[in-house]
Every structure is written in structure tokens, then in C-alpha cells.
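Below is one structure, written out as C-alpha cells; the observations come after it.
One protein chain is absent from this view; the other protein chains keep their places.
Chains: A, B and C, in written order; residue numbering restarts at 1 for each.
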Amino acid sequence: MGNELTRLFELFIAASLINNFVFTMFLGLCIFFGVTKKMETAVGMSITFTAVMVISAALSWVVFFYVMVPLEITFLKIIIFIGIVAAFVQAADTMMRKISPELFYKLGVYLALIATNCIIIAVPLINAGEGYSFVESLVFALGSGAGFALAMVIMASIREKLDIARVPKPFKGLPIAFVTAALVALAFTGFSGLITL
Amino acid sequence: MQDTRGNWEIIKDGIFSDNTIFRLAISLCPAIAVTSKLKNGLYMGLAVLFVQTMVNFSVSLMRNYIHPRIRIPIFMLIISGWVTVTDLMMAAFARDVYRDMGLYIQLIVAFASILAHAETFASKNKPAPSVSDGIGMGIGFMIALVIISFFRELLGKGTLWGFTVVEFKPLLIMILPTGGFIAVGLLMGLFNWIDMRFYGGKGAGGLG
Amino acid sequence: MALAKKEHELIVSISPHIRSEESVEKIMWTVTLSLVPAFVAGLYFFGPAALMTTAICIVSALASEWLVEKMTNRELTLKDGSAFLTGLLLGMNLPPTAPIYIPIVGSFVAVAITKQLFGGLGFNIFNPALIGRAFVLVTWPKAMTTWVAPTAAFTAMDAETTATPLGLLKEEGLGKLLEVFGDKANLYWELFLGHSAGSLGETSVFALLLGAAYLLYKRYITWQIPGSYLATVAVLAWVFGGSDPETGAFIWFAGDPLIHLLSGGLMLGVFFMATDYVTVPSVRRGQLVFGVGCGLITMLIRLKGGFPEGVMFAILLMNCFSPLIDRSFKSRTFGLAQKKEEKKEHKH
Partner (left out) sequence: MSLATFKGGIHPPDKKELSKDAAITPASAPDRVVIPLSQHIGAPCNAQVEIGQEVKAGQVVGSTEAFVSAPVHASVSGKVVAIGEFPNAMGRMVPSIVIENDKKDEWVELTETADYLSLSSEDLTQKIRDAGIVGMGGAAFPTVVKLSPPKEKPIDTIILNGAECEPYLTGDYRLMLERPEEIVEGLKILMRALGVKKGMIGIENNKPDAVARMKEAASGESNIEVCALEVKYPQGAEKMLIDALAGRQVPSKGGLPMDVGVVVQNVGTALAIYEAVRYGKPLTERVVTVSGEGIAMPGNLMVKIGTSVGHLLNECGGPKGEAVKMLSGGPMMGFAIYSEDVPVTKGTSGLVVLPEAEVVHDGKFKPCIRCSRCIDVCPMGLMPQMLSILSEAGVYEECKEYDLFDCFECGTCAFVCPAKRPIVQFVRLAKSQTKPG
């Protein structure tokens, strides 16, 4: 039991810090560079993304192991996973509108961007590829979401500072954001070797 | 809205003025993730070229039969279908490359640019220009990946396509994550500079 | 009645009309001065190679600064001492016998990319010298972790390579470390003096403390970051750093804080890198958080991570968080507390 918990904890740390989606796996970069100009959006986005990642990981796991594996149609996983995510996002959108318009006003705007985002679809694909158990899948999704959120918040706070910096003109905007991401990624290499799974 | 440009022009624009990576700055994930080797960069580019062209072709063929309300799901289905085809082909015929970047091949499905081209171009144009658009975008994408991976492999390992080109103490960092970000950032800044210096452009900030 | 100068010749400017004598140049050169003892110690222990490495660092740092400022048509700022200081700090963070391309590339990355590309002095997000070092460490891991024994440099040109105390501790345990240094008292003493392998400017705790004391006395640095950083490292080393000498099994509250405090780049990092004005939070309370964060990550990496030393990565990682800390810890505006109390009363 203790061992199991330690392993899950390590999985979480690995997913959030060591194999950070943004800084070491390069996933979700469009979002990462696109919406980190304002702290508020970055936070809203991170919360929404983490929630969607965890829930779609759960749904995909169930479908993958109870439907696709028995039917031997795992080669269709791309199509099916994207269907699941899209359907779930659509459902979440509708439910939020009805149940909590306030929350929808805050987070719903980001939902539209989610369906076609690689960071969301990557989670079930990796879970399936690694053969994670149900709980492991959830922890992995949660860790990835936390790592993504961390990256978003760091980047948003740095970019507020960059906005008023005297960056040479050709590098203003995206190029300097890339260089910043490079240096953050360099700092994150400090975490490498922290946990060997 | 029918596009009035000729096929060649469409291809050219896709490669240069609407370059996905350097000018529009979308679908960046593979630009960094798979470009530590020239070979991977080229294969990724080919995969995207294939998928985009086929998606544009299929969407264009079916454009008059798709109900507008459900067009996005249909497009997604088409895209994921072609991505699956690519995925399986790669797995079968290019095993070493596939081991390196299987996940990213699968993730082509989530490229905003592919859906964008299907939605804004292919669904409104005849098959021939749509294919041109797909080819243009794909080649532009491929060129960008090749440029980035060229620099990264050369600097990071001193090799190209796995063959040793120069003997020196390679900058290992260039094939690591940091190197990917820094290469894209510096190349983008360089292109902006060239654009501003010689063509009087304002610099493409992309999403920034 | 022309007593004073004529109208248009009187100087008109905005208040205040007097200024303190502090200046950016003065700060930079004073910090540079305070690094001299540690640098001299490095020369003493590692010989001419240390001088060579540092000199190349400084020259290429200045060259990079000049080059970028020329290219971007900026005012030349070589005299303000910041590039010189960056070069010196980077040099002191390198192995004494680093091959020549390491200081050159490191300085370029430090000054041109980490500082100038972000807008020059005052706008960089990361500590330039540390990014320079991290860059070359990741790029040439082997050359950057080849250490020479501290006295060998004088006796022979081909210095004997060895491991740093922290490297020994991590790879082979405390027992091996004591075997090399004799007993604990001797280990402490040698570490304090700087008679151990490591980067050329980081080994002598004594010399570094001398410089740090001067900076503290001149109030160029304050106690918040060094204090919280060192305290966190000491506590964590004590709580989590212990293991059974026979079996290597983990024991709570049995660690040796002194070894961790005296070894590696901690003292250099704590007093000269983690206190770099530009890249740390501005408000003192935020600086406490910064220091604790640095301490946490340092010990996390030292005890659990893939590297024997974590000071550099800890400071860089906390540099990432500085803007966030700055957002969360603003200074307390005079009279704000009163306003809140008033509001409370109104509610009742």
C-alpha cells in the first residue's frame, strides 16, 4: 500500500516537473504561447485544462480497456479518443451553461479551444501507450495538468515583466517568449534524474 | 468565398508568406519536439504534407454534401482517419523514426493548422486548388522543420542524417528541449530582422 | 540686478535636488571587489589555470556586451561593470581547467542572450552568469564535471582529477568522504578554507564570507535571502540528510548540516547569485519566500536529484518564480491596515 502510494506520488512528480508537458515534451505550445499574455486567462485556462484532462483520461481509459481492447480495434484509438474528448467537451459546455452560467462565463470560453488541443489528446494516447492502470491514468492526467498550470502561471508572470522590457525589436513578442521558454526549460533540467521510474 | 489565385501562387504563399511555423506560429509542438534530427524533421514534414493534402482533397470533394452545422466533427473525423493511415504506414515502413516520434505523428490530429486549412480553404474551393493549398502548406511546414532540424542536428551532434559532417565538441544542448526552444526563438527573431531590415516588414509576431 | 545667473541660465529641474552618492557603477564594482578574496583563494588553490579561465570569461563577457550593444545601436555600458561582474562570476563558477571554448560560449550566452536579448541590465529574468553556467554544463557535461585536486595545479601541469566533496557524498556516501579527508573536524576545516575540489571560486568558504560580510556591512545585500536560504538548507540537511553509515538506510534527523553548508557552490550562490537585484523579488517578504524556495530545491536536488549540486538550478528555478512572488508580495501601503479595520467596523 505504502509502496503503491509512493509510486503514484512519483508518477505525479514525474508528470508535472520532470517530464513537464510544456518544457520537456513540447505539448500545448500554441496555448502556452497564445494565452500567457495575461495572468487571469492563464489561470482560467489551466484550471479548465486540468479538469478536462482528468475526466477525459478516465473516460478514454474505460473505453480503451473495456471496448477497444476486447474488440481489437486499438488501431482506431486516435479517432475514438478525439471523439470522446470532443463529445465530452460539448457535453461539459452544455451542462455548464445550464448549471452554472457564472462558471461558464469564467471558464467556458476556453472550452472551445480544447477539443483540438494536442495536450488534451496526448494524455489518453500516452495512458494507452504506457498501459497505465485506471488510478495511474488519473494521477498522470492530474500531474500533467498541474505541470501545465505551473508552466502557464510562470510564463504569464514573466511575460508581464517582458512586456515593459527593452527587448530588441525583431525579438519582441513570440521570439523572446521562445527564448524565455528555453531558459525556463534549462532551469527545469535541474529536476532531471529526481525520480527514476 | 472562392479563391482566385492560381495553383502555383497558392503553393508559394503556403510556403512563404503564410508559413505555418515562422509566420503564423501555430502547430509549434512538433517543430521543437521532433527536430533534434534532420531525418525526423523531414519525415514529420512529409507526414504533415501528406495528411494536409489528403484532408484538403477529401474535404473539397465532400464540401457540397456536408451540412454546415456538423462540419467540424466531420472534418475531425476525416483528419483523424488520414492521421491513422499515416500512423500505421509510418509504423510499418519507418520503424526507427516511428520509435522516436510515434506520439507526435498521432498528435498531428490535433494540429490547429490542418483543421484551419480544411475549414477556411478546402471546404470552399474545388479539389485542384485545395490540393495546391495542402501542398503549399505542407511544403512550407516541411521546410521549416528541415531548417530547424538541420541546425539542431549539426550543432548538437556534428552530424546530418546521422553522418558525421564536422568534427568538434558538439553542443549537446541543441538536441535537448532548451535547444529546441532557443533555435526556434532565434530563427524567428532572425527572420523578423531580415524582414524588417530588407523588406520593410513590421515583423511577424504571430500570436505574440 | 544680475546677482545670480540670468534667467535662462538658472538650472530648473524637478525635485529632489539632492541625490545620494550611490550609483549602479559603484554597486557593481563594489560587488566585484568583494569577490576578490574568493578569487585569490581560487588562484592559490588551482594556480594559473584559474586565472586563465576567469580572464577569458571576463574578456568574452565584455566583448559580447559591446557586440550586442553595437548591433542594436544601444548606449555602450561596458563601464557600468555589470558585464565584467557577470564574467567574473561565471569564471568563478567553472572548473579551473575548463577547456577554452567553455568560458567563451558561457559568457556569450550569459551576456548576449540572457541579458541583452531581454533588454539589457535591469530587464533580464534570469541570473546571466548562472544561465551561462547551466548552458555549458548541459552542453558539455563531461568537461564541466572534471575537477582537479586543489593543490595539484602548482606541482604539475597535468593535474590529478578527483571528485568534489558533494560528488563523493552523493556517489559513495559519508564514509568515503571521511576516508578522504580524515576525520570530521578536518573535513570541516578543509572545506572552510577551500582546500577541496570544485569550481575555482566556490571552494573557499572563508574568503567568500569575507566578501559577503563586506557587502552586508555596506548594505549592498540584506540578510533576508542569504538568511532564509542558509537556514532552510541547514534544517533540511539535518532532517533529511541522515543515513546509517553501515547500511546506508535513511534515518530521520541525523543529517550533518555543516557539510552541506560548507560544500559545493552554496556560499557563492547564496551571497553573490541569489542576491542579484534584478532577478529576485523586490519586496523583502518576497525575498524570504525566495530564499526558502532556493533552499528547498537545493536540498531536493542534492539529496534526491540527478546532480550532486543543486544551488545553480535552485536559483534559476526560483528566478522563474520571482515575477510571480513579486505579484503576490507587494509592499504594504501606509495606512492600508487602518482602512481595513474601518471597513470591518462598518460591517458590524
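FYI, a contact is a pair of C-beta atoms (placed from the backbone, for glycine too) under 8 Å apart; a residue touches a chain by one contact, two chains touch by 3 or more.
Since the structure is predicted, the reported quantities are computational estimates derived from the model, not experimental observations.
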{"item": "Left-out chain, listing which of the shown chains it touches", "value": "A, C"}
{"item": "Hidden partner chain, touching residue among C:V24, C:A143 or C:L210", "value": "C:V24"}
{"item": "Positions on chain C where the hidden chain makes contact", "value": "1, 3-5, 7-20, 22-24, 26-27, 75, 80, 119-123, 222, 277-278, 280, 282-284, 330-339, 342"}
{"item": "Touching residues (missing chain, whole complex) on chain A", "value": "163-164, 166"}
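Following the convention adopted for this analysis, only the chains that are shown with their structure count from here on.
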{"item": "Between B-C and A-C, the pair with more C-beta contacts", "value": "A-C"}
{"item": "For chain A paired with chain B, centre-to-centre distance based on mean C-alpha positions, whole Å", "value": "22"}
{"item": "Euclidean distance of C-alpha centroids - chain A vs chain C, Å", "value": "33"}
{"item": "For chain B paired with chain C, centre-to-centre distance based on mean C-alpha positions, whole Å", "value": "42"}
{"item": "Chain B, residues touching no fewer than two other chains", "value": "173, 176, 178, 182"}
{"item": "Multi-partner residues of chain C (each touching 2 or more other chains)", "value": "113, 135, 138"}
{"item": "Interfacial residue positions of chain A with respect to chain C in the complex", "value": "39, 153-154, 157-158, 160-162, 165-168, 171, 176, 179-180, 183-184, 186-195"}
{"item": "In the complex, chain C residues that touch chain B", "value": "99, 101, 105, 113, 135, 138-141, 143"}
{"item": "Residues on chain B engaged by chain A in the complex (per definition of touch)", "value": "25-30, 32-33, 73, 76-77, 80-81, 83-84, 87-88, 102-103, 106-107, 109-112, 115, 173, 176-182, 184-186, 188-190, 192-193, 196, 203, 205-208"}
